[in-house]
Structure formats: C-alpha cells, structure tokens
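A protein chain is absent from this complex, but the other protein chains hold their places.
For reference, chains read A and B in written order, and residue numbers begin at 1 within each chain.
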Amino acid sequence: MARQTQDHEIVTDSATAAAPRESRAWLWSPGLGVVVLAVIGLVPLTGDQSALSLWTFIVMYCVLAQGWNLIGGFAGRAAFGNVAFFGIGAYTVALLLERNQSYWLGLVLAPVIAGLFAFLLGLPVLRLRGHYFGIATLGVAEALGQVVQSKNVGAPSGEISLTPPSLNFQVSNALFFYGFLALSLVTLLGTTWLTRSRFGYALVAIRENEQAAEALGIATYWYKVGAFVLSALPTAVAGGLFAYWQLSFDPVGEGGAFDVTISVAMILMTVLGGAGTILGPILGAIIIEYLDQYTSTAFTTIHGPLLGALIVLVTIFLPQGLVRLVQELMRAPVGVKQSYPMRVRQGVQRVTRFLASNGI
Amino acid sequence: MSHASSHPTASSAQGQALGQAQPPLLELEHVTKRFGGLPAVEDLSFSVRQGEVLGMIGPNGAGKSTAISLIGGALAPTAGTVRFQGRDITGLAPHRRAQLGIARTFQITQPFAQLDIRENVIVGALFAGHERSRAAAAQRADAVLERVGLARKARLKGEELTVADRKRLEMARALAIHPQLLLLDEVMAGLTLREVGEAVELIREINQSGVTVLVVEHVMRAITGVSDRILVLHHGRKIAEDAPDVVLSDPRVIEAYLGERYARQRAAEQARGARESERGTPELPTPVDTWKEGQA
Partner (left out) sequence: MAQYVVNWILLGCFYAAIGLGFSLIWGIMNIVNLAQGSLVILGAYVAYWSYSILHLNPFLGILTAMVVLFCVGYTIQYLAINRVIRAPILVTFMMTFGLALLISNLLQAFFTGGYKAINTPYSSAGITLLGARIPLLNVAVAAIAVMLTALLSFFLSRTRVGNAILAVGMDRDAARLMGVSLARTYALTFGIGAALAGAAGGMLAMTLQFSPIFTGQYTLFAFVIVALGGLGTPWAALAGGLLFALAEVFGPLIPGVGFGLDTAIAFAVLVLVLILRPNGLLGRPFYA
C-alpha cells in the first residue's frame, strides 16, 4: 500500500513481503504544481489587463519563492537576503541595456554574476551559525542596495529608468507573463529532478541532522554552498525579467530591486506553502501575493499590519506549511487500514501535538 | 550477504593472530583534547588491530565519547596524531573519514527524523558507501536493514522509532557504509536484557564478517562478552589495556569505578581467599557483578 510522503522523499516502498517497489506517490506534488501553473497560464486569455499585471507579479513571486526554497526549504538554512540576487539580476540587465547591449546577453549574464556572487558570499557566510547566517545575508542585501544608491550605479541614486529597446517582435505584457511562467516551470522541473538526485538527498540529510550527515560521508559545507548558488540563479533571472518589464525601478524602498520586504515575502510564501516541498512555494506565492494586492487596494491603511498579523498567525499555527499539513492529515498509518475520517482525526491530533511542542 | 572490503576478512577468532602480524588499523598517538582549560582526553595512545573487537570502558566523564569523536573527526585533537591504515588522518574532516571507511554511531541517537528508516540508511550507502545510483543504494539498504532486524519497519519515520530501534538504525546506517572500522558509542544504553543479548550477537556477527569494531560501553556483561581486548579510561587517561579478565581484576580499574574504599575491601576479601567463579566466561564475581542489571 503506497502512502503519501513528502514529495522530497525519493523512495516510498509498498508491500512487505515482496521486494519494495518504487511507488509514484512523489509525483503528486510536482504534478499538481504543473497543473496549477498551466491553469494560471490561461489568465492572459481573459484580456483583463489588471488581472494580467497581478498574475505576472504572482508568478514572479512563485519563482522567487521556489529559488529560496532550495536554500531555505531543502537545505534548511534560513537565508534572509536572497533579494540581493534579484537586485543583481535587475541591475545587470539595466546596465547592459543602458549600453545598448543585447537583452538576451543580460538574461544570460544575470544568473552567472549572481551565481558567482552567491558562491563568493556563501564561502564565508555559510560557516556562520543559524542566526548569524540569516542576518549576514540580510545585511548584505541591505548593504548592496545602499551601495547602488549612493554610488549612483546606472543612474543618479540608482533610480533606473530605461527606454525600451527595439526588438523585432512585439513586446507585450503577456510576453513577460509567459516569461515568468516559463521560468517558474523550468525551476519546478529543475527542483524536482534535483530532489530525486544524490544532491537532493544530501540537502535533506543536512537539513535533518547535519552532524549525522557528515558522519555518513556528506561534505555538508560544499552542498550548502551549492544550494545557495542554485537558489541565486532563478532569482537573478527573475530580476532581469523584472528590469525589462518594469523599465524603471529604484534600488531601495518599497518595490525596489533590493527591497528587504521582497526577501521576507519569499520566505513567508515558502513557509506558508510548505518549505521543502515542490508545490509549497507556488501555493504560498499565490495566496500571499493575491492577498497582498487585494488588501492593498481594499484596505490600504491596514494592509501592512494585516500582513504582519498574518505572519504571526502562520508561525503559530502553520509553521510546517499547507502542503505538509495536508500530507499529515492524510497520512495512512503503517500496515493498518484506516478510513479517511479516522485518518484525518488522528492527523489533527498529530498536528496539534506538533504545534504544542513548538511552545513551552 | 556480500561485504566489500579492501582488506582481507578475518573472523574474531583469527583476529588476534592475524592482527599481530599486520599493522594496526587505527592508531592514536599521544592524543590530547582540551576544552578551554579542561582536558577531556589526555595523552591517549592505543591501537586497534585489524579484525579485532576493542572495548572501551570507564566511569562517566572518562572521555570515551570524546575519544570516539576524535576518531570519527567531529572533534580535532589539541595535540597528538590519529592514524588510520597507516595514514595520518588527524586533519581530515569527518565526512572524509567516513568515506575512508570509519563509521560511527552517536550516543544520543541522531536519526533523520522526517525520513523513513530505509531512506536513512540509503543516505549512508549513497555517500560514504560509495554507491553511485539510488537503486543500488536502496538494495544495499534493504540488505543492511534485514541484517539488523529492521526490515519490517522500513517505512516508519526516524522520529517514530523506539529507543532500541533507534540504536539499530544507528548501526544500520553505519553498516551501510561497509566500513573498515565501526565505532559504537554506547549502543546498548537503554536496552532491555534481551535486546542487549541481541545487540551482542549482532556485533559478533558484524565482526566475523570482517569489520573491526571499537565498542564504548557501560554494560559490563555485554562488553566482556564481545571484546577481544578492553581499554579502560579514567579522567581522560588510559589506565589499563588488556584482555577482559585481566582488566576487570585490575585493582586500578576497580578503584576507578568504585572508589578506594571498595578496592580495599576487595583486597581484604581476596586475602581471605573468598573468591568464586560462576560461568565459563571470565567475569569478575562481586563488585562488577552488582553493576549489572541484577540477574543470577
């Protein structure tokens, strides 16, 4: 009897007597992710421009959350400054466009530069213990923003304003929507492949118990650096797309390329959806960004505190994320047949106990 | 079951004879570990022969777990050298040592909580076990789980296991590496009498398949039943290293465990000639006996 597993688990085996088969249970999370993205892909067909803009942002955040998931969810290291890679991507593209270079060059160069930066940054910073690593990355993101602003990178105060370059095809908003969507899909597939590989196993082992992982032959430090670099890549490409799409942006402040709120948003989205799962970041991004946009128009004044309250509630009641919550509720006990209501009831008990164990 | 090893296999019985002809598998030379000003291990030198089972005992705080961590690589010595297969590994990181064939278990079990048992073991096989593909690693994992008796529970998650099963998982993960040297850190703590017996059997069987074992234990009966030699640590220093019966009647060892007063009592009893030997296996009758889990 196959059971629901966390989708990062590579193998689930079935019956007892025969040699264990590989079950297909791991497929449902990435599969559902693809379906969700496909459904979102229908949005441009409605012709509604404001909806298109909203969903473009949503899909962009999907990519950001998926990127963070690699270092924060799978490797278990809470990096707080991934927006730095986003900003690097945005400014790489912006600077190249200002010098009339090819746009495609920018999209290729952005992840390369960001990846290199992540590697060089990761080397010292990943040696730091938990809190320090998080804040060090946060500080780097803030510092980068400040440097760009005060050194007038690309424009006075770093406030970029680009003229759209001429291309031989029609540039439309839908184009960027599909650009982000494709990026998200590629990241999804890439992450899925990764989790089923040796690398993925190493990351999960490191997350669960780093000391044991080391004792079993895993070079934990290098895998962490690797995860950090990987998390930078889709984030940087998203930044590059963002630069081209918006054409004008600031380094700091709300909605800026190095805005720390973006960093926190991607973490919140991943955590809400389910860190370390494939579907989680996508789900979380949709929920949070939609809520954010909705409340900022409907409840402009309290939209900020509302987000804050939401974060507080999520950390108390949903720290493991929605996807894992569902998995936990649906979990079939080993070797015993149980009806769904019974399973859910026991799942609720398990979850309540887990939440209580987080407190005093 | 197959056992890949680059060294010739040697059963425990032949262990000592062969071992004396070959260079030792593991050597510690004047190893010292200080935490701040406090020496946990001081000037420790010993060697483990190929194919033997070396037991390490000592009162709490003697430095046994520190020694294991020093060998496994989790701690770096303040002074001294650690040699494995003749090669200096003092500066080597733990994961490199695991890849060379040194496997360890943890005194406080460290399972990968969210993964199921099978996957816990697969991790070991995939990395230090040098398996290339997940499928091959899974096969080896199944074999190992069968060996330690966890095959039926393969789908349980790490965090759902009983104490005894957690200890077995520790051993299974270590075995998945196909190690040359297996370091067991108090695997019997918290086990019932019967479980201890099973663990002893398992260790014997592992040793007979060619793995050199270094066992740290408190459970006297178990360690005397399985060791070729015993090493005694006290306050971080080695105070005895010999065959079990010799070590356990060594007055310094008795004094270390039970204090001076008791040592004097024993000496007085011995002088009166009041001594009995119960089983065939060489075990100290009185003081150390009362240590064990009170059985006839």
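Convention: a residue touches a chain if its C-beta (ideal position, glycine included) is under 8 Å from a C-beta of that chain, and two chains touch if they have at least 3 such contacts.
Because the structure is predicted, anything quoted here is derived from the model rather than measured.
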Visible chains in contact with the missing one: A
Residue touching the undisplayed chain, where the options are A:Thr46, A:Ser102, A:Ser150 or A:Asn173: A:Ser150
Residue of A:Leu95, A:Val314, A:Leu329 or A:Val344 touching the missing chain in the full complex: A:Val314
On chain A, residues whose C-beta touches the chain left out of the figure: 72, 78, 80, 124-125, 127-132, 134-136, 138-140, 142-144, 146-147, 149-150, 260, 264, 267-268, 271, 275, 301-305, 307-312, 314-316, 319, 355, 357-360
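One rule holds for everything that comes next: only the chains that are shown with their structure count from here on.
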For chain A paired with chain B, centre-to-centre distance based on mean C-alpha positions, whole Å: 44
Interface residues, chain A side, partner chain B - complex: 3, 5-6, 9-13, 16, 19-20, 196, 198, 201-202, 204-205, 208-209, 211-220, 334
Complex interface listing, chain B residues touching chain A: 72-74, 93-96, 98-99, 103-104, 106, 110-116, 118-119, 122-124, 126-129, 134, 138, 142, 152-156, 158, 173, 176-177
